[in-house]
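As you look at this complex, bear in mind that one protein chain is not there, while each of the others sits in place.
Up next, chain A:
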Amino acid sequence: MIEPSGPGVPGLVRHGAVGPLPRTTGRQIVVLADAGDDRPVDWARVGLHSVADSRDFADGDVPPQTLQDAEATVFSALGIAVVAAEPGQLGLLQTAGAGGRPVLSVSPELVHRVLTGTPRDVGPYAAGYRDGVADLAGRLLAPGAPPATAGPARFEDTVQATWGVQAVRADASAATGRGIRLAVLDTGFDSAHPDFAGRTIVARSFVTGEDAQDGHGHGTHCIGTACGPRTPATGPRYGVAHEAEIYAGKVLGTDGSGTDAGILAGINWAVTSRCPVVSMSLGADVMQAHPPYSAAGRRALRQGSLIIAAAGNNADRRAGDPGFVGAPANSVEIMAVGALDQALEMAYFSARSLPARGGQVDIAAPGWEVYSAWPMPTRYNTISGTSMATPHVAGLAALWAESTGHRGLELWATLVQESVRLLQPSVDAGSGLAVAPHGGVAA
C-alpha cells in the first residue's frame, strides 16, 4: 500500500518512541494481481521503459546487475516487481483507468540484514530482562501475593456463548460451515434433540446390534460442539459450525466401547461420503502408531478428508505425569488435538507429544468445562477432555473449508498456519489455539 507519509529517504534511520524505523532503499515492491493473469503491466503509463522480466533469463535467475540497471524487474513466478520509482508515480497503476495487469499493492523495499545481537542491541534487551525479573520478584515476594500459576481466567461462559466458542472466535466469524459435511465418529447422536430440528443429519451405525441413536451422551456432546446451532432456544451458543451438514457415525456402542473394525468402517463411510472433516474423540493408550490408522489418514487426506483426533487424557500434570499421545492421534497423518482451560493453559489431563514421528500434539482447543448438547431429557451437560477439544477444531476446520475451499493437507496447513501461538510448550499445545476465519466466504 502507498503510505500517505510519502517516500522513505534511502538509508535514513529515524528514531521515535517505538524505536528505529526500518531502512528502505528508495525502490518500491509492486505486487501484481493473481499470477493467472499473464498480461504485462502498463509500465510505460508511469514512465518506465527499461523493464526486465525473469522469464527472459535461464531458470528465472535474474543477475544482480540487471536488478541494479533496470527501472523495473518483474519476477514472473511470484507476480512481484521491484521498481525504481517514487511511490506516487506508481499510484497510477492502481487506478481504475490503468490498462494491463492490475497492481494490488506498492510498498517501499526494506533493507534486511543478518540478525545478530551486537553489543549495541543487547543493552535494551538486558535492561528489559532485568526490569522484568525485578518486577516479577517484587510481586511474588510481596505479602499475600497469589501463586504464580493461578492466573486469572481469561474466558468464561456468558449468556451469549460458551467460553470455548468465544476463545476460538467462532462467534466473531461470518463463516458457518454451510455446504460442508462434517463427520463425527462417536457414540451416535440423539436425533430427537430439539436444538437440531431442521438440520441436515445423516446418521449411520457401525456397531453390531445398535442403531445410530446415542445411548451414552459423548457423541451428542461432540456433535453439539462441532455443529450446534447459532442461537439455541435456551442457553448460550455452544456450537462452532452451525450450518455444517452433520454426518453422525456410530462407532462406539452405548457402553462406550468400540474396535478398529467399526472405527475404520466409519472413516471409510465418511471419506466415501465426501466429508472434508472427520472428528474422532476416541483413542487407545498405546504409544506405537497403529499402521491401519496411518494408512487410513493418508488415504483420507488424499481424497480430501482431514481426520482430527483427540490427543488423549492419560496425563496427570498435577502429579507431574505428562502422559503421551495415543492411537489414532499418534499417526503422523492424523491431526492430534490437546485440551486448554479458560486461561489457555493445558488442562491437567491433556497428553504430551511422544518423541516418535507422528506422536506429536498438532494443535489445541478448549477442553475444560465444556458445555454442550446431551441426549434428552437432560439436554445439556458440562464435561472436560481432549474429546471436547477435538470437535472445536473439527468445527473450525469446516469454517475454513467453507471460506477457503481448502481440503486435505491444505486444510490441515490452514488450521495450523492460522492458529494463535500460546505461551505453552509446543509438545503440549502444538501450533497453539485453533481459531475461526475472520470474515466470510472468499469470492
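As a convention for this text, contacts are C-beta pairs under 8 Å (C-beta built on N, C-alpha and C of every residue); 3 or more make two chains touch, one makes a residue touch a chain; residues count from 1.
Assume contacts and distances are computed from a predicted model.
Enquirer: Report the protein name recorded by UniProt for the chain absent from the figure; options are "Ketohydroxyglutarate aldolase", "ABC transporter ATP-binding protein", "VWA domain containing CoxE-like protein" or "Putative succinyl-CoA:3-ketoacid coenzyme A transferase subunit B".
Expert: The chain we cannot see is, by its UniProt record, "Ketohydroxyglutarate aldolase".
Enquirer: One chain is left out of this view; which of A:G177, A:P366, A:G385 or A:G432 touches it in the full complex?
Expert: Answering carefully, the residue with contact to the hidden chain is A:G385.
Enquirer: Decide which residue listed in A:L264, A:V277, A:L340 or A:A373 touches the omitted chain of the complex.
Expert: In the full complex, the listed residue that touches the missing chain is A:L264.
Enquirer: Please identify which residue in A:P108, A:G177 or A:G217 touches the non-displayed chain.
Expert: Spelled out, the listed residue whose C-beta touches the missing chain is A:G217.
Enquirer: Of the residues A:G26, A:P102 or A:G256, which one touches the chain left out of the display?
Expert: Only one of A:G26, A:P102 or A:G256 touches the chain omitted from view, namely A:G256.
Enquirer: Specify the residue from the set A:T24, A:T73, A:S173 or A:T187 that touches the hidden chain.
Expert: If we include the chain that is not displayed, A:T187 is the one touching it.
Enquirer: Touching the absent chain: which residues on chain A qualify?
Expert: Chain A touches the chain not shown through residues 187, 216-218, 221, 252, 256-261, 263-265, 267-268, 271-272, 281-284, 286, 290-292, 295-296, 299-300, 303, 313, 327, 349, 383-385, 387-388.
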